[in-house]
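The structure's right below; bear with me while I get my questions together.
Note that one protein chain of the assembly has been removed; the remaining protein chains are unaltered in position.
Naming follows writing order (A, B and C), and every chain is counted from residue 1.
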Amino acid sequence: MSIRTRRFLNDPARAVAEMLEGYVAVHAGIISLRDGMVVRAVPKAEGRVGVVIGNGSGHEPAMIGWVGEGLFDVNVAGPIFSSPGPAAILRGIEAADRGGGVLLLVSSHAGDIMNAELAIDEAEDQGIDGVEMVVLYDDVASAPKDRITERRGGAGLFFVWKMVGAAAERGDSLEECAAVARKVRDRTRSLSAATGTVAHPVSGQPLGDPEDTTLSVGMGVHGEPGDRLGEDVGADEIAGLMIDRLLDDAELPAGAQVGLLLNNAGSLTLMELSVLYRGARAALERRGIEAVRSWMGPYATTLDMAGFSFAICHMDGELLELYDRTARGAGFTMVGR
Amino acid sequence: MSIRTRRFLNDPARAVAEMLEGYVAVHAGIISLRDGMVVRAVPKAEGRVGVVIGNGSGHEPAMIGWVGEGLFDVNVAGPIFSSPGPAAILRGIEAADRGGGVLLLVSSHAGDIMNAELAIDEAEDQGIDGVEMVVLYDDVASAPKDRITERRGGAGLFFVWKMVGAAAERGDSLEECAAVARKVRDRTRSLSAATGTVAHPVSGQPLGDPEDTTLSVGMGVHGEPGDRLGEDVGADEIAGLMIDRLLDDAELPAGAQVGLLLNNAGSLTLMELSVLYRGARAALERRGIEAVRSWMGPYATTLDMAGFSFAICHMDGELLELYDRTARGAGFTMVGR
Amino acid sequence: MIDRDLAVRLVVAASTRVNDHQEELSRLDSVAGDGDHGVNMATALAEAARRAEHGDQSTAADVMRSAGSAFHETVGGAAGALFGAFFGALAGQLSKAAAPDAAQLVAGMEKGLARVARVGKAEPGHKTMIDALAPAVRDARESMDRGDGLEAVMAAAARAASQGARATAGMRPSAGRARFAPDHSLGTEDPGANTVALVLESWADQLRSEVRV
Partner (left out) sequence: MIDRDLAVRLVVAASTRVNDHQEELSRLDSVAGDGDHGVNMATALAEAARRAEHGDQSTAADVMRSAGSAFHETVGGAAGALFGAFFGALAGQLSKAAAPDAAQLVAGMEKGLARVARVGKAEPGHKTMIDALAPAVRDARESMDRGDGLEAVMAAAARAASQGARATAGMRPSAGRARFAPDHSLGTEDPGANTVALVLESWADQLRSEVRV
């Protein structure tokens, strides 16, 4: 097996810009484009905390599909797999400002953090204040637990996005929103698996070895390599192994309630996802853990990667209340309970 | 490029059964499993028309994701790419019966029609009546317009499913629902394109030549081959060419209003889809056609095929009213206007 | 005479034969179809054999009827519907005699062919299973009319089916999935026609081996 390099694009260098145009045109009632950024078609109420995120493209529907009621106010999409620069992030901060302060969420990747810090320096220089930044990480494969702050952001950020968006929408203060972000982050773990790799649409370069189709566990959202697994491992075994590793890392007691996310990294079939989900539920049950909320589908992709990730978030009453609130994005909707 | 044969499954022969288990577990509030079939968790009101469809698997989220309020009552999923047999379809008809008659929708493929006809014969033999069957087709590539009834079912069935589901839910009679199905079918056209092929998960056999990565237009939902296009055709050109062919076939007058569907056949990235959508909108505008409703995403897939299809449905007041009604399936939701 | 036990052996023989060729059949189907024909047929026949061996069918007709249901219940698809219809029709004719023999078998194959043609709406030359089944039925009838016994009749049917299957390579399809790319499958035999040939060959071989023993 090798990888698909023939893509349905015009000029690849213009792919991100054209994607944004097309995507907002489909979802005109929910989002629009302003200054190259995806913003809410109907802005949040005045005085509320604005939530903004800048990130590399190629992970759609994250994050462009997460702008909307109960979610983000602004998404600044950078080039493929590359954080936008400080100037663009600063524009995003300004656009998200509804007078209640702005929370800048950053997925922990070297480039994202650096550009966000440079943007915040710039904001300070310009006398803009009330900007808070929270760095998010969840991927257990990227660093041992005693160096947890060195972990990178993975699919588990789903839970942070969802709950912070809900908190900001209902009127929590900037400090409260930031506290929710840190709390959810600290209760969330993710781990990914994939077979094969993908090609960068602009350079045409594969991420890693295109001929290597070994199943690897623990790879990153930009194709950073992980550990290899034997060829004949079935879905139940893979799911079980991954869930065990997440639960061990989180040290959850039997009886704990979790949110369970099964994220499609790109080209997995719904058939495979459903079979893996079934395996994960069985693995959770064996450990006495209850999946009280579940979501399955493509959320944070790596282009058309044939892979997936599991994330668990240790729920409590406060988090469930936030999780269940209405959210209306182009790529994620939840009708409040 | 060749194709992915390593799949995240347990025993491939049990993949469909395990998929159904996993899928209904994720979406427990919306659907459940009964006798191997996907049924609504909350049945439709008594006396309404039941809507049922039997189809091969491998096209998810169609049709398992389309069972729910405003959509189907029962989905009978067959083996991969294979219609279920008459016995299973008959059980589906019985399960969908709410006392108002049952509409059996059939996508025009040899096996689906034969098995549906055998099931209806069987139903008659058993004294079950009030069953109506409508055969649906929309794929302009599969037969010329003067033999339109020989065309096969494609992604445009989206519009039929949506509107028939709405009609049945609001209480239209069996004849009225069947009339809606035929009306929408006759006003809908679809056309698909793909590069490369996919492997059958059970046999491991590729559909067609795995080394052939030519872009082909007009292939079927089971990988039936289409016409080839040159290598260097960009997304705008492909979209324009396909939209033109749909409009020519439908003979729509300038000023006509259409619903536009861009269906992901499996592994296309949202980036590519969005760029293609942008191209299609431009092509429609050139012909003076207005896309009043749009939907983009994976609906009827062919496993992880790197392809897509466009469908247009010529709208009028009646159809818009039905299209805009609330629908709540695991794989398709619309909040009524 | 075709008694219950012989019918069971025929179903088992067909299952074994098709199972041995399932990859070849799927490969043929992958050229212009969806690549599952071998799996479909092997799965249905395995279930048919399981039911025949463990079931409580008391006549040959019951065995064949239950084989037909196995097609309809386990695989679906085009070939599932058609082979199910064929076995159902065959069962109907076998049930017309207390001790069914070549006459009922040939009549059953004729009914089966007619039903396959009606359900599938395909004609000879459309590159389908009919292109193996129609000559097989014709030669079986001729053989019986010449006064041949069960073994010879089935040998004639198998020979004709096999030739018919080979001949589909030169045809352009106008039924089934393959019709969407008529030129694509030129040079490749039709998978369903091959299944017909394999089943009839397995029956001819089974009958021959029983006579010899």
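Things to note:
Here, contacts are C-beta pairs under 8 Å (C-beta built on N, C-alpha and C of every residue); 3 or more make two chains touch, one makes a residue touch a chain.
The structure presented is a predicted model; accordingly, all values stated were derived computationally and were not measured.
Every shown chain that the unseen chain touches in the whole complex is listed here: A.
In the complete complex, the residue from A:152, A:278 or A:314 that touches the missing chain is A:152. Considering the whole complex, the residue from A:82, A:257 or A:326 that touches the absent chain is A:82.
From the options A:109, A:162 or A:185, the residue with contact to the unseen chain in the full assembly is A:109. Residue A:200 is the one among A:34, A:98, A:183 or A:200 that touches the chain missing from this view. In the full complex, subunit A touches the hidden chain at residues 13, 54, 56, 78-88, 109-111, 114-115, 117-118, 141-142, 152, 199-200, 202-203, 205-208, 220, 222-226.
The criterion applied here is as follows: only the chains that are shown with their structure count from here on.
Number of steps on the shortest path from subunit B to subunit C, with steps defined by chain touch: 1. Innermost chain of the displayed assembly, by C-alpha centre distance to the whole-protein C-alpha centre, is B. Of all chain pairs, the one linked by the largest number of contacting C-beta pairs is A-B. In terms of their C-alpha centroids, the spacing between subunit A and subunit C amounts to 54 Å. In subunit C, no residue touches at least two other chains.
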